[in-house]
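Note that this complex is displayed minus one protein chain, with the remaining chains in position.
This part shows chain A:
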Amino acid sequence: MDALILQALNGLASASSLFLVASGLTVIFGVSRIVNFAHGSLYMLGAYLGWTLVTRFAGGGAPGPLGFWGGVLLAALAVGLIGVAIEVLLLRRLYRAPELFPLLATFGVVLIVQDLALWAWGPQDLLGPRAPGLHGAVELPLLGLRFPRYELFLIALGPVVLGLLWLLFRRTRFGLLIRAATEDREMVGALGVDQRALFTGVFFLGAVLAGLAGALQLPRESVNLHMDLAVIVEAFVVVVVGGLGSLGGAFLAALLIGELHAFGILVFPRITLVLVFLVMAVVLVLRPHGLAGAAPAAVPPGAPGAAEPVIRPAPLALRRFALAVFALACALPSVLGDYALSVFADFAVFVLFAMSLHLLMGPGGMASFGHAAYFGIGAYAAALLAHHLAAPMAAGIALAPLAAGLAGLAFGWFCVRLSGVYAAMLTLAFAQIAWSVAFQWVEVTGGDNGILGVWPDAWARDRRVFAWLALALSAGGTLLLLRAIHAPFGYALRALRDSAPRAAAIGIPALTVRWLAFAFAAGLAGLAGALFAYGKGSVFPTLLAIPRSVDALLMVLLGGVRTVTGPIWGALAYAGLSEQLVRATDHWRLLLGLAIVALVLFFPEGLAGAARRWWEARESDGRR
């Protein structure tokens, strides 16, 4: 019994920390609709700045002149200012860009911050001082159990912050405006409120909360370079389970997740990796808008921002250009060296992977944060066949899309019932579940040591032949996707995206069409995965992990989600850029981050979107 009470208290303490991070994220999302991937970086910066402010301004490990609490608060404010800088310099310019596009920008910030933090604070983990007055453990009254003082303080802090935020939102004019903007941005703007100042203010608030959460970890945990990504996924889970934009929901969800962790390790010590994602999946399936979220007001058809460019058959010039590019791609392998051939095959794989995701994100109007699941399932299907049944490569390549497609049918059935970020997070949950199966089912999948020796058959072992094979399958898959987009199926999909009620009124079965699109995209991602597995000779759980999903997302966004062939260019640009930078410099993360930020600022419609704009401007000039 005592153990259970203590474990419950541990859960409460973790929940409070989690709530602080998640509250900032949910406030920012509520108003600006920005999926702020850099929130974890702000949290990490809070911890690092807190460490510096608390320890550095005095010698010998004693707290500096600011004292512990002064240092923590100052760190939170400093992070708030960094948040303001990110908003003013970067995100402010992107509010009119497609939904999720700012995600790309914030991902660039994550990379930049990772490299800068390493440069500024060094590689070694830092251990902060303990909080004065809250050392050690205390005997709990009545229960007679010992429990750390600082954890008790955190348990109390969560509700206090929730209360303060509640007061801010309910009792001040600023809070009133934020709530109004959460309900209807346009209307608030029309009433003469300065939206820019409001957004900046909200971002400041969110960043302060992230910084505070980070700095408050000092007495509990070490400060290290992995904090950002460790916290961001969990914070997203809390925000989504709670209901986007809902503070109370975030608090409830943080409690749920915190307690789950605490008790989960007593019952299932080996599945802590995936427990939160299982719970998120269950919550989202049962309550599609989280615990406390409300269904968004239906967007009236024809509302500004809702209309996307109509997809027409490509102009003749573009077709000729595409044909020329394809001819060039076919010719290339005959002149490339061995390494260039393997990169060529990689690029072909990424193009297909990005195009398959684009079917969902572009014409489908659904976001997926877990597309790597199907890539990885395809790769594992091929590898398992090769490893356990010694199947030839042709069998692997034929069956991998089938396996991934079946997984797409299974997961998609749930995902297409949700909308927006909820659907995206459900795909993430399924991807994490698939990942943990690959990671933990050691007897079959080899766990994190993976499956080795998945090399192509003898006839395709020559790099040149394999490159052509990859090109052929990638081009075939891409053409299939393009065909689907221009077929009645694609029209139905786009009709659902642009106006679900109208599409339903003319008899398009919304769920079925989306479901099939999901499975189709999954199958082709699986094909890409199988090719990738044979190209590398081995598969590992990293193929299904979050970074791989993020890569696909970045490629699509970079290329232009509202174009048809954008992902091809996005895949080539992103993969090419990272391949070159990693070879050229140790600081590739900084440079890649800066490049992403620059691309986002200069091409807010993506590369292909910018090209199209340029083309259309030229055309209309010519006509005049």
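The rule is short, and it goes like this: a residue touches a chain if its C-beta (ideal position, glycine included) is under 8 Å from a C-beta of that chain, and two chains touch if they have at least 3 such contacts; residues count from 1.
Operating definition for what follows: contacts and distances are computed from a predicted model.
For the omitted chain of this complex, the UniProt record lists the protein as "ABC transporter substrate-binding protein", which is one of "Carbon-monoxide dehydrogenase small subunit", "ABC transporter substrate-binding protein", "Peptidoglycan D,D-transpeptidase MrdA" or "NADH-quinone oxidoreductase subunit C".
Only one residue from A:Phe204, A:Phe532 or A:Tyr574 touches the chain missing from this view: A:Phe532.
Remark: the omitted chain is touched by one listed residue; of A:Leu91, A:Leu198 or A:Leu225 this is A:Leu225. In the complete complex, the hidden chain is touched by one of A:Asp338, A:Asp462 or A:Glu619, namely A:Asp338. Check A:Thr172, A:Thr272, A:Ser334 or A:Thr512 against the missing chain and you find that the one touching it is A:Thr272. Among A:Tyr43, A:Phe68, A:Trp121 or A:Phe411, only A:Trp121 touches the chain that is left out of the view.
For chain A, the list of residues touching the undisplayed chain reads 3, 6-7, 10-11, 13-14, 61, 114-115, 118-127, 136-137, 146, 148, 150-151, 220-222, 224-226, 230, 261-262, 265-266, 269-270, 272-273, 337-340, 342-343, 346, 439-440, 442, 447-450, 452-453, 455, 532, 536-538, 540, 542-543, 547, 579, 582-583, 586, 588-589.
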